[in-house]
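All protein chains of the complex are present and in place, except for one that has been dropped.
For reference, chains read A and B in written order, and residue numbers begin at 1 within each chain.
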Amino acid sequence: MSMLSLQNVSKQFGETRIIRDVSLDIEPGERHAIIGPNGAGKSTLFHLISGKYQPTAGKILFRDNEIQGKTPFAIARLGLARSFQVTNIFPRLSVFENIRCGLLWKEGFGYSFWHLLGRQKELNDKALALLVEIGLADRAEFPAGELAYAQQRALELGIAIASGAELIMLDEPVAGMSHSEAENAVALIRKITEGKTLVMVEHDMNIVFDVADRISVLVYGEIIASDTPAAIRANPRVQEAYLGEVPEAATDTSSGQNPEGVDGA
Amino acid sequence: MLEVFIFSTLNGLVTGLLLFMLASGLTLIFSMMGVLNFAHASFYMLGAYFAYSISLHLGFWMGLIFAPLIVGILGAVVERFALRRVHAHGHVAELVFTFGLAFLIEEAVQFFWGPDTKNYQSPDILDFPLFTLFGQEFSAYRGFMIAISVGIFIGLYYVLTRSRIGIIIQAAITHPHTVANLGHNVPFIFMGVFGVGTALAGVAGVIAGPVLTTFPGMAVVLGSIVFVIVVIGGLGSLGGAFIASLLIGLLQSYAIASNVGMPDLLNLVGLEFSRDHPLTDLWTLTLPQIAPILPFLLLVLVLIFRPTGIAGKREQ
Partner (left out) sequence: MKTLAKKSAIWLAYLGVLLGLPLLFDSILAITIFNQMAIAIIFALSYNMLLGQGGMLSFGHAVYFGLGGFMAVHTLVMIEYETVYFSIIYIPLIGGLIGLLAAVFIGSFSTHKAGTVFAMISLGIGELVAASSLIFVSFFGGEAGVNADRTYGPAFFGIEFFQDSEIYYLGAAWVFIATLFMYLFTQTPAGRMANAVRDNPERAEFIGYSARRVRFISFCAAGFFAGIAGGLFALNYEFITEENLNAVTSGRVLLMAYIGGLGYFIGPIIGAVILTLMNSLLSNYTELWMLYLGIMFVLTVLFLPRGFAGFIMMHRTAWIRGKLGSLLLPYLITGLPALVFAIAGVAMIEMLHHEGEVFHFLGIPLESANLSHWLMCTVLAAIAYLGCKRSLPQLREAWESANAIDEAGEEREAS
């Protein structure tokens, strides 16, 4: 049984075919990276899997459940969590509340209006433990919107894993970070996704080849190769279609200084 | 029967065109700022009151020229010094601000002109029947209202689609940053569009004042209906607003003129209810009675079943 399985998935917007007949299997515990040039449809693919968009054709199976056509919240409840390309947190809630909100459904609180959150010691302890894990314990009472950029990304990771999901999808988790921030972020990703399945979209090739144990290359909505990093590196089609751009793309993201450049410690 | 139909159609047309004059400005402003201007109908009211005051001294025609100008300048000032500031706090703050502005303008009108209805008259020169049909007169002033609204729309359409300024405005609405990079002063364009939009509302006020009576509640009466129109038409769509304006104008006009009601309907099915029934209000409902709520009923239905409106693309 694979963790996630895409079977001939296509997505059209009007006449434009963004995703063309993509099939992909991701095994439990795998660290899978999806790479491809800008506009290849990587984010669209993420949106299709997580339920933001509905596929025009094809099937998406998550742990053998068909999830195409389901709402994002239904998919999330099955144990699939994701982060976003653009920072996506609850800016006016405190950092602690952000994490606690991420925990709520998994911990069985649902839409309850008869539990007082302050009384849920177990829940609060879990939230605090997670805060320690993502290195934001000292910022617990800060409004999330006031955190530095790298900290917000860390918080977003925290929200994503809080749900206890088996499959974690990260959309460009280190985009816009300085080199040292990116290193910290990668270390954090490794730590918190231990034992889980990870799918990520990333432009920084150093990170991709460092973290992933399988890589799929998406070009113009089609997967042209899906293999181990070594095999991908050697694949002539990939080199022709994509890797020619690597040096440029890699320097672009790793040297991109983030204006609020505070070290994400 | 035919005469009722013809006259309701004409009256519906007058109302519809008048509504569109408000709705067009509101739609332009919405496309530009992404927020509905609650105070739009208040500018319409200001148009009527300014025109009334001017007409006392200089006559109706001077009012027609200067009142919209003053209203437009006021609108531009509001945009420049208030809305732009509130914009930073988000859409809700903007909507709430325009709501507060509407409230303030109504109070200010009562303060300066008093709470009573003003005797704002149409010009004597237009005080004759344009034509007589089936013994009923259609006043020249109503004809004038149709003419001036149609004239303005043709002008507006021409400016927006054919002139250089119009093309810059359209581009600024969809791609403000690109237009700014091309060296155009986008904030100034926005201020101008807001001014022109409110001036259009002012014109509507000037010509509607004598017919729909000039009183401090006139903004409220029309305001929510104009809102209904831009939403039904599809937020940001001028074409949709035009169709919705005429639709609402005609719908209300027919509903008021018609004589049917629940009793007729029930008779048709062969049912009759006693007058003492607790739901007697429901059984005796007539179409003219529910005419005022028709637009809102339509609004709620449209929003539930087609939130983008007749011609809208923009969805929040």
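The criterion applied here is as follows: contacts are C-beta pairs under 8 Å (C-beta built on N, C-alpha and C of every residue); 3 or more make two chains touch, one makes a residue touch a chain.
These figures come from a predicted structure and were not determined experimentally.
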Exercise for the section: Kindly state which of the options A:110, A:195 or A:236 is in contact with the chain not pictured. Expected result: A:110
Handout entry: Sole residue of A:82, A:126 or A:214 that reaches the chain not shown, by the stated touch rule
Key = A:82
Exercise for the section: Check the options A:57, A:101, A:137 or A:224 and report the residue that touches the missing chain. Expected result: A:101
Problem - Contact footprint on chain B, counting only the chain that is left out - result: 35-36, 82, 85-86, 88-89, 91-93, 95-97, 99-101, 103-104, 106-108, 110-112, 220, 224, 227-228, 231, 235, 278-282, 285, 289-290, 292-293, 296-297, 299-300, 303-304, 307, 316
Exercise for the section: Could you list which residues of chain A touch the chain missing from the display? Expected result: 50, 52, 71-73, 76-77, 81-82, 84, 88-93, 97, 100-102, 104-106, 109-118, 141, 143, 145-146, 159, 162-163
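Basically, only the chains that are shown with their structure count from here on.
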Completion exercise
Taking each chain's centre as the mean of its CA atoms, chain A sits from chain B at a distance in Å of 48
